[in-house]
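With one protein chain withheld, the remaining protein chains of the complex are depicted in position.
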Amino acid sequence: MVPISYYLVLSAVLFGLGVVAFVIKRNIITIFMAIELMLNAVNLAFVAFARAWNQLDGLVFVFFVIVVAAAEAAVGLAIVITIMQNRDTLNVERVNSLKF
Amino acid sequence: MEFVTQHAVLVVSLVKIAVLLFVVMTALAYLTWFERKVVARIQSRWGPYYVGAHGLLQPLADGLKFLFKEDVTPPAADKLLYVMAPFLALALALTALALIPFGPPSVQVLGQSVFIVANSNIGLLFLFAITSIGVYGVALAGWSSNSKYPLLGGLRSSAQMISYEVSLTLSVVGVLLLAGSFSFNGIIASQAGYYHHANFIPRWYVIPQIVGFLCYITAAIAETNRIPFDLPEAETELVAGFHTEYSSFKFAMFFMAEYANMITVSCLATILFFGGWLSPFPDTWTWQLYLPGALLILTGIYCGYDTVREMRGIAQLQFAVVTLLALGIGVICLIPAVMPVIQGLFWFVAKVVCFLFFYVWIRGTLPRFRYDQLMSFGWKLLLPVSLANLVATAFVLAVRHG
Partner (left out) sequence: MSLPLIVFFICALIAVVGAILLIVSREPIHSALSLILVMMALAVLYLLLGAEFIAAVQIIVYAGAIMVLFVFVIMVLNAGEEERTNWSRIAKFAGLPLGFFLLMWMAHWMADAAIGRTVANSGGGTTVAFSTVELSKLLFTKYLFPFEATSILILIAILGALVLAKREN
């Protein structure tokens, strides 16, 4: 017997940790991973709600989130590679000028 | 006894896991022997010969050698990942086998079917899930060794495995469309029966999905890092690729993982395209029931002849044991109560062995690809062809069902 609220609390905790990681990490790739962590936390909430109301729509949303995350990862990592080629660093604090 | 009847699922599952692990480990060991023997014959050599009769104890000797060698960890390695990588590779490779049905679900003990460990509704998806994580074992081994050849090997392998996984998955979707099920038992059950006009040709998916099958087998060889797609461990370029720095039993674990993956993809090909545990002959041909026993007894007689004529000394004793085993199991297979039970298992194993032979045959025949050829082959030929196959299958199904 697992109440829905347990899943939601876990989802909130994971999302919070994702936010913390997003704020305090300095490596672009790790920051990117923090975003993925937040997306995952949201997915958990979606699936939990889908189960609570026995509706499949929540699962469809998770499906879309995963697809969009995949597209985002492809573009994002391409950007990371470009930054690495141009600036020779992955530290976001060093990538602070608009023009190089 | 009360415990057993109350927790039938748990007890039966544990027994099945133990038996499967034992059988698979033995099969892995003898697969290396099989491969060395077949490749040797292709190259006009004898292969392993000195340890045991016909080199039959060679796998044991190899295993002992790996156990007793010094286990070196490079000082610059990332210790945790370095140790974790081979375990990950082997564990995932063995887990995948739990999803494979080795025989019909109708054979049951305590209400649990005997020939499958984890009967899942979405078995195929889970199998793909497990194989898709398999890449980490190789990639992490390459990274954590902190050395240039393993890194290159790891990079190559992760690129290769991601690329070919796409084709692997897409080539199978045609079968999924025809079967309408993710579960292995469902896919096999939908292949039962024979064609209308030629009622001796089974309705296996290899006939309508021949293109898909060819794509699958190509992608599967690439996915398991075998020749001609063994770029990640190309010894002429990268020493030994991702496992250059590994020694002793950790090296053996990578080796075992590779062979376990070979068995998994062979099982998958058998299930998806060759009807799994279904017999190729119509039910009315009742003589096929005697086939497993008869084949084993014939093997036994041949081995016995060999024992008497060719073997000398300790080898003679060993081969006599093999002979007795073959004859004994053959006779057991002919007992009327056992006969129907082992039919499915026999056909499944026979088909898988054919695929394994095919694997070894390819290894003995084809040269290695160049890396750019590998990539352009995967993306520019294999992927479009499997996509076209998928579209064509969907189109035909749509037309047929109106």
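We call the chains A and B, going by the order they appear; numbering starts again at 1 in every chain.
In this text, a residue touches a chain if its C-beta (ideal position, glycine included) is under 8 Å from a C-beta of that chain, and two chains touch if they have at least 3 such contacts.
Everything numeric here is computed off the predicted structure, so don't read it as measured data.
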Left-out chain, listing which of the shown chains it touches: A, B
With the full complex in mind, choose from B:Leu151, B:Leu238 or B:Val265 the residue touching the hidden chain. B:Leu151
Absent-chain contact - pick from B:Val12, B:Leu28 or B:Ala159: B:Ala159
Tell me which stretches of subunit A touch the chain missing from the display. 1-10, 12-14, 16-18, 20-21, 23-27, 29-30, 32-34, 36-37, 40, 43-44, 47-48, 50-52, 56-57, 59-60, 62-64, 66-75, 77-82, 84-85, 90-91
In the complete complex, the non-displayed chain touches which residues of subunit B? 78, 81, 120-122, 125-126, 128-130, 132-133, 135-136, 139-140, 142-143, 151, 154-155, 158-159, 161-162, 165, 182
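Everything that follows uses one rule, which is that only the chains that are shown with their structure count from here on.
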Length of the line joining the C-alpha centres of subunit A and subunit B, rounded to whole Å: 36
